[in-house]
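Here is the structure we will look at.
The complex is shown incomplete by one protein chain, all other protein chains being positioned as in the whole.
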Amino acid sequence: GCGDSGSTQDEAAGDPQSGGTLIYASGDAEPDCLDPHYGGNYPQGLISTQYLETLFTKNEDGETVPWLAESSEVSEDGLTHTITLTDGITFHDGTPLTSEAIKANIEHLQDPDTASSTGFLAVQKVEEVELVDDLTAELHLSAPDNALEESLSMHWTAIQSPDALARDVQENCEAPIGTGPFQVDSWDREQQINLVRNEDYVLPVEDPERENDLAYLDGITWRLIPEAATRYAALQSGEVHIIDNAQPDTIQSADNANIGHLDSPRPGASNRIELNSSQAPFDDQLVREAFIRAVDVDGGIQALFFDTAPRSHSLLSSVESLGYSDDALFYRDVDEANDLLDEAGWTDRDDDDVRMKDGERLEIVMPVSTNQSVPAEQSLFEQFQAQASEVGFDMQINLLDLSSWYAALAEHNYNLVSAPYTKVGPSVLRILYHSSSIEPAPSGYFANNAQVDIPELDEILIQAEETPDGAERADLYEQAQQMVLEDFYVLPLYDQQNHFLYTADVQGMGEASAIAAPEYYNVWLTQ
Amino acid sequence: MTRTGKFLAGVFVALIAVAALFPSLLAPGSPLAVHPAEAFESPSLRHPFGTDESGRDIYTRVVHGTADSLTIGLAATGLGMGIAVVLGIITAFAPRWIDSVILRGLEVLYAIPTLLMALIIIAFTGPGTTPAIIAVGLSTAPGYARLIRTHLRTLVNSEMFDAATVLGHSTWRKVRNHLVPNTLTTLLALVTLGIGQAVIWASALSFLGLGTPPPAPEWGAMLASGRTYLHFAWWMTVFPGLAIVTVAAGATLLGRSVTRRST
Amino acid sequence: MHIITWLARRVGAAAILLWLVATVIFIAIRFIPGDPAEAIMGGPGSQASAEALEAAREQYHLNEPILVQYGLYLGKLATGDLGTSYAQHRPVAQVMAEMLPATLQLTLIALVIAWLIAFVMAAIAARSSRIGQAMGTIIEVIAAAIPHFWLGAMLIIIFSTWLGWLPAVDTGTVQGIILPAVTLAIPLSGFLAQLMRDSLLTAMNSPFALAARARGASEGQVFFRHGFRHAALPALNLTGWAVAASISGAVVVEEVFARPGLGRSLLGAVLSRDMPMVTGIALFSALIYMVVMLVVETIEAFINPAAARGDDQ
């Protein structure tokens, strides 16, 4: 993690104190299920980071390192991963963590009844888990996967008690049982989720600064406050300690208000607009490019995000070391956009000045999930809408709730979409752009929203995942990214925003899990 | 109403009418034109109501939004009133048992809160401007129907009607001569009172993300997007809000004066 | 009429009304486009398998003929079983039991506040000059014309952000409910005050008020002994409507102030096509409406026994 703004306060506040309940206010939609295996979206990751732990994690240099696992080994052919667990760790239900748990969890993820999407894709290649001894398991893969440990560092694959997983899906959703420093106490639907300290917590990796292994906080009250303005007002008046999904304007003014800011860009893909290449008009690269030329991304971001979101020209998050960026591809030029459309044959105009071709209007539809796109982002799309109309697009924005949004995607009823995807490591590219991702996962979600279907690219992505050679991997991923960017399948915008604001009495902020979800293990409150 | 009152009411109605029919007379710019570089400007001479997050002039949007918001208010009230008139007439004249069946039905609908009903209707139709109109219209109809029924019943049982009966006038003539004209005034009052409320209900739906989608300058939708920046750009919320309050309150006052005059 | 017969009749009428509401909603839901089984499986986006859908249909009796379903539905309702929420996979009754107190608390407090504000506004307006009267009208009309969500936002800015007096979100404390309740109350009070003032004025200028003055009553006495009761009656009459309106308002207010409650559940339920939940909430709102009406009529009967018995008025 990167605790840029939190660390300065730490020294001033003195030694960490135990006690107090942290009140966290989330602007995300309430999770359907607290078990991140189920579905697997970011809000689930955010909260499960507190009570579940993963086999691996990321260190400050961005390297994948063991966490619940003590060590791991990959066979020569890359088809067998041997994972050894740290000894002496127990689940919240008192059962010890054994290799059996690895098997149970991977099978749980792969079970269609779990309806897993993110986790399912992450462990897709695991064919079998073989138990070597109490603490050791061998994962047999169908093909080499150099991203497996990255995948297993994400909370969507977090390890839960096998006993708990054996329960009814619904029951497991209510209160998943993991090994984390906090555990789920109760869930008051639509109001809050109550987490309490795990009094038997054992830190899997020694920390010289910690006297004992227990979290400082007595618990966390995870409140749901969807209204951004209300959430910020609650923070300002001190009713809550931390808010997520902070609005750009409030981030900007937070400094003056003695409010701390944690910027924790999510790993995996950048925030981008995908242009659905499977149907007209974006099946024509010229039209895709024309759209990209028509819209003013920089101006919009500057106005709407108040310098809190640097422009991205990459498919990957800025925290991904293998991200490839090409500034030259993305600029605004309205004349060029018009020329491109003319060239593509969209030369006629109707009464509303919308371009036509063979009697078809140049209509493009963008379903926007109000749960996933913050208002500033929605406004950005509105600006695109206005700008696109200047060159003759009739762009329609449909604001939808999450379920309808998924439905719109499932019905391929979109030309443009902004779908966040968080995954640790560049292998996210395979999930997002391999043609097989046009097929939906058991949850119904398919990740290749641009519907990129290039056999050559498929091959590169597979190869990149299978090669044991780091340099080759980097090279292949760069090629892949170039292909997607240069054919204008995607308009990158900025990193997936993950801003947190917190009051002055919150200390020790800054640590985050591999998926950039803040951890509150080391956080404490000044009383 | 006093003379100044009448004058002010006249000016108000005229302004609203111009804003709804010829918005460009009051605000020549385009309500949809974005200027990211001019985003979040506070009210000034150039932008009397400031600008929004995309640099659109809020004054222009408020003026151009009049038509949208008012159309929703009018259409919804018209729909609700249309249904209500039909039901009201049926209940007022039909045999007793039909009356009591419909009355029961109305009571059922009345017992379901307006917004709940609107939400259920939107569950049928999905969000949008037309669904919002239908939802608001249908959910306000029972209330109107009850009022109209009472009104008609009172008229039918009034001595005015008896007098016409005694004079030997046919039912049709009584309806034409007394019922329709006297009901029209009441309806007019109800409509003006209803428009304000319909605008508010519709804006509530927009606020919940179920009404007119952005970037249309519908007031409720503007408010909904402005509330995000409440702490930073108050003008984005205050002015569309004031527009709603002004129109709703203005319509109510107008309605009250109509009621006054007709009694 | 004997009080018990009267009550029994009212309760009977309420039961019939509930049955009708249940039926209307049952029919309405059958007409809502989309496959209920899909909603059970997590919405149209879930792309649940055909077997899973079939299983869901089986479990929720969606395969039976419509009349059988209706019978099952009514039978369950009669035993107080509202079914299982599609989205939360928990009994609707349980979800409602969690949500209802919060909403009831909010609406009741709002009602009381609305009554107080309306009463004070009406009292002030009724006793002031013509200009005061006109001002009063305008204030009332404006109050009635303020959208809840806007008012809520403004109150948060003023009282939480600027002044820091009151919390912006529900904190479970007394202070936490003030802003939401006031938000809900102000538009309502505008309506109530308009009504109250008219009848208050009529009462204060009535012959019996003159009679009271003629026997030496002070203005205050006239106000409390006569004006108040007469002003209360029409407002009381409106309370049934007011409760229904508050539940509507609660949908918005709960959203703005991040309060749990029926309103927010309803919004969620409608968005996720969670029909058992929608039905449950609609039935409960209707029930609340009817209970309130019963209470209102009882109070009315207390203030004005003649009207309740149907004597000449």
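Think of it as A, B and C in the order they're written, each chain with its own count starting at 1.
In this section, a contact is a pair of C-beta atoms (placed from the backbone, for glycine too) under 8 Å apart; a residue touches a chain by one contact, two chains touch by 3 or more.
The rule is short, and it goes like this: contacts and distances are computed from a predicted model.
J.: Can you tell which of "Oxaloacetate decarboxylase beta chain", "Heme exporter protein C", "Monosaccharide ABC transporter membrane protein, CUT2 family" or "Peptide/nickel transport system ATP-binding protein" UniProt lists for the chain that's not drawn?
T.: Listed in its UniProt record, the absent chain's protein name reads "Peptide/nickel transport system ATP-binding protein".
J.: For the chain that does not appear here, which of the shown chains does it touch in the whole complex?
T.: B, C
J.: Considering the whole complex, which of C:H226, C:R259 or C:R273 touches the chain not shown?
T.: From the options C:H226, C:R259 or C:R273, the contact with the absent chain belongs to C:H226.
J.: I'm checking contacts with the chain that's been left out. Which of B:H47, B:H64 or B:K174 qualifies?
T.: Residue touching the absent chain, from the options given: B:K174.
J.: On chain C, where is the contact patch with the chain that was removed from view?
T.: Chain C touches the missing chain through residues 206-208, 210-218, 221, 225-226, 229-230, 233, 303-306, 311-313.
J.: Mind listing the chain B residues that contact the chain we can't see here?
T.: These residues touch the chain not displayed: 158-160, 162-171, 173-174, 177-178, 181-182, 185, 262.
We take it that only the chains that are shown with their structure count from here on.
J.: Name the chain pair with more contacting C-beta pairs, choosing from B-C and A-B.
T.: Spelling it out, more C-beta pairs touch across B-C than across the other pair.
J.: Mind checking the centre-to-centre distance between chain A and chain C? Centres are C-alpha means, answer in whole Å.
T.: Chain A and chain C have C-alpha centres separated by 41 Å.
J.: Can you work out the whole-Å distance between the CA centroids of chain B and chain C?
T.: Chain B and chain C have C-alpha centres separated by 21 Å.
J.: Touching two or more other chains, which residues of chain A qualify?
T.: 227, 229, 233, 236, 401, 404
J.: Check each residue of chain C and list the ones that touch at least two other chains.
T.: 153, 156-157, 161, 255, 273 - these are the residues of chain C that touch more than one other chain.
J.: Would you tell me which residues of chain C are touching chain B in their complex?
T.: By the definition above, chain C touches chain B via 16-17, 20-21, 24-25, 28, 31-33, 134, 137-138, 141-142, 144-150, 153-154, 156-157, 161, 241, 244-245, 247-249, 251-252, 255, 266-267, 270, 273, 278, 281-282, 285-286, 289-290.
J.: Could you list, by residue number, the parts of chain B that touch chain A in their complex?
T.: 32-34, 36-37, 39-40, 53-55, 126-127, 209, 213-215, 225, 227-233
J.: Can you name the residues of chain C that touch chain A in the complex?
T.: 42-49, 87-89, 95, 98-99, 153, 156-157, 160-161, 164, 167-171, 255-261, 264-265, 268, 271-273
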